[in-house]
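The excerpt is restricted to a subset of chains, each kept in its original location.
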């Protein structure tokens, strides 16, 4: 079982970003937000940003294996204070860049095993992971690890696709199937889970019925545009309640005008301000982990998509920092 | 006169897209939405997607001749079910990719003749065309064909420019003049026509007075932003009533952040969600044809603009599929 991190680490955070008043932000070996690259993690670390450069699950465009590199690169612009929540992130949290988990390009099941195994080491050290995909197929090995440590977890999925297909071409694993398998394997507490942002041409009405039949709440993009972001956030928060939560953010939740570099874009999406408006209302939740997936940098312009992803990670950090500041303990 | 397609075709649609559960969407010779490339069309075809790779009318950036190719490429991501209207598009409609109409690069009047002649063959087969431009100068030969078969048609023009100039440099035809000539030639029923989205620096106040003097309704972008998309859609629907309608969608209606690859962009435009919000409210109209024009792929990023255009075409298909499903017969 996960230790309660808040109580074990004493004193100020051990790890934080390089000081940009001493060396410029464009200098140095690129890690997330200029954090130290630390692979030996234990009590001194609260959160680890971790690359999962796997993209064999991509069914259309590919190249998300370079996602972690480019999100790290774009994250050099992150500064330490999150104004919207008035929190100095790295005064609350000890955060490191853990590097990348091992994967085998071209072999999805072997990679799943390696990802789960490696992620378990992080979780067992009591560290909250923020994973940088990679395509969305990594959600399955992530959820296996989360469930192994926490039991079933609630899922907040911001995404334009449900990812609850059972197979493509009679073969089980792609970036369109992880949630199907995770539910089938009993890794997700669907009664406290929610998918938000689904849109685009689909195969049939069944695509959105399936997650509902699995027990999840579904807020399509059409619904979300009509509800407004505050109401969407309220619905998410109400849904997950006190559960242990894995928040998975598929970058294609964001409209391709804002985040073009992704594998299966859908128009009619959300602005970054809308995404921030949701995320910033999701404080006080008992998170066990996060990911941001489906950034394919070769399709980007001016690193816009990687920069959006780097900011999404920063919002995750701010949520955790607020929780710690506010003494939130749930679950 | 156009036959009533709904009553002539019996049984299920003959033509539909390749099954993406059998071959991946990125495979095969690129046609719109993986539809069969069929040039011998008759009773078995309801709708034909048709390239019109002509761009000699461009007055600033050029290269829309590659528009059809890239819209086809991006359309590989279209799936068969339109969730917003709950319609399985290709269960209602038999749709083909007809290939491209003949054009002569560099010779606008000769190309106009060839386009009209070729389009007439399609119309006389009772098939509804969805044309992929090309620059907006193709609207004139299109309207000549529509009027030849249907008499005057009502025009819904979503565009940031009125295209009602009479000439440039004392010569009559460019992508800024087709509506002028079409009105002058009596091809458009201006009393049921409407232009929406006009904006940008213009030459003089006359630019927006001219279409109004021609009898058209004009909703500038400023008006549209203030009215909201639902009211704009209502105004369009009320305007066209039971007329036979040609809907012409200039991609520069969409803001360049969402659709950068166009010839004469204007800022302060509309999001794709706003465009969808209008189009999805335009059901039950008696369409005789559609086009989407002014995509210049060489200026694109991540195929965003071509992808928007492919989705606009998909919205057109959904309107027709809904009409058929709902037994709409107008005109």
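Labels A and B are assigned to the chains in the order they are written; within every chain, residues are numbered from 1.
Please note the rule applied: a contact is a pair of C-beta atoms (placed from the backbone, for glycine too) under 8 Å apart; a residue touches a chain by one contact, two chains touch by 3 or more.
Fair warning: this is a prediction, and the values are worked out from it, not measured in the lab.
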Size of the entire homomeric complex in copies, 2 being in place: 6
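Keep this in mind: only the chains that are shown with their structure count from here on.
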Whole-Å gap separating subunit A and subunit B, where each centre is the average of the chain's CA atoms: 39
Complex interface listing, subunit B residues touching subunit A: 20-22, 24-26, 76-84, 86, 88, 255, 257-258, 271-273, 276, 301-302, 304, 307-308, 311, 314
Residue numbers on subunit A that touch subunit B, as the complex places them: 59-60, 168-169, 199-205, 207-208, 220, 222, 225, 255-257, 260-261, 264-265, 267-269, 299-301
